[in-house]
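The complex appears here without one of its protein chains, the remainder shown in place.
Here is chain A:
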């Protein structure tokens, strides 16, 4: 097995007594001594700090960078104002997903944020299509995220940054840190693109203010409650952004792009939320049956225990519309209901 990669914050995590696990080729904290549930609740009630240094930062530079991005990704990057970011999807010709990404238009170049598990694949793909565009890792930088209702006040204080006018999905280049008002938790929050050598100081500034460090475990329960997809679960090379419910990120009218033809025929399945009447947690891969005729109607892509709602929740692809379903878990039938996949919606 190849050596695991480390973010600049691994020693911080060890000092905080985090439980470290291998994830997508990285040594990452899955939880801290507070535990996943306490970390999750800290983000919903106050703020939580995440090392997301495993995310892939890919820089695209050159006169044709915009054209390249618009040819390979489904959203329309020509709509980006300077400093703005957008959610987008790299599809294959069949409309399946190579990766779901964020595209930023920065002053000198475009930056793509890829999933850790897909960074090598995305980098090779972009390079293969690059032409005159210079494509490479933005390798001296990494990402840290602070999320939660107190994220803005904390960030404003720690960085002395003017955040009142910073809109969702926009960035502020502030003292060599790119502050992006984005996140993956359903809360207001910020993602910092920071020089690796400055990362520990930024991390410690938040920790010293008493912000709860959060691992990948809480990151997963938070995104699931918010109904946000995760590559390898809701997305794969056979699931399209339309299947996942991201039709707003597919801009057919912008012209030609990879996967357009296949996507024109629409979605093949629908991503839904599931709530259950029992306490057993249905996990990824569990078959979903219709409660009306007991036929197979879909499959669970992510299932977890929801700390906010204190019960199991799941995301699932259904191949036909249903309202009542059941799953078989260790020989027991557990009834469930189809609901909006955004289980948690922040009160703005």
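In this section, a residue touches a chain if its C-beta (ideal position, glycine included) is under 8 Å from a C-beta of that chain, and two chains touch if they have at least 3 such contacts; residues count from 1.
We take it that contacts and distances are computed from a predicted model.
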item	value
From "FAD-binding oxidoreductase", "Transcriptional regulator, LytTR family", "Glycine cleavage system H protein" or "Glycosyl transferase family 2", the hidden chain's UniProt protein name	"Glycine cleavage system H protein"
Touching residue (missing chain; options A:183, A:217 or A:273)	A:217
Contact residue for the chain not shown (choose from A:4, A:37 or A:291)	A:37
Residue of A:279, A:320 or A:345 in touch with the missing chain, whole complex considered	A:279
Residues belonging to chain A that touch the chain removed from view	19, 30-31, 35-37, 217, 221, 279-281, 283, 304-305, 307, 312, 330
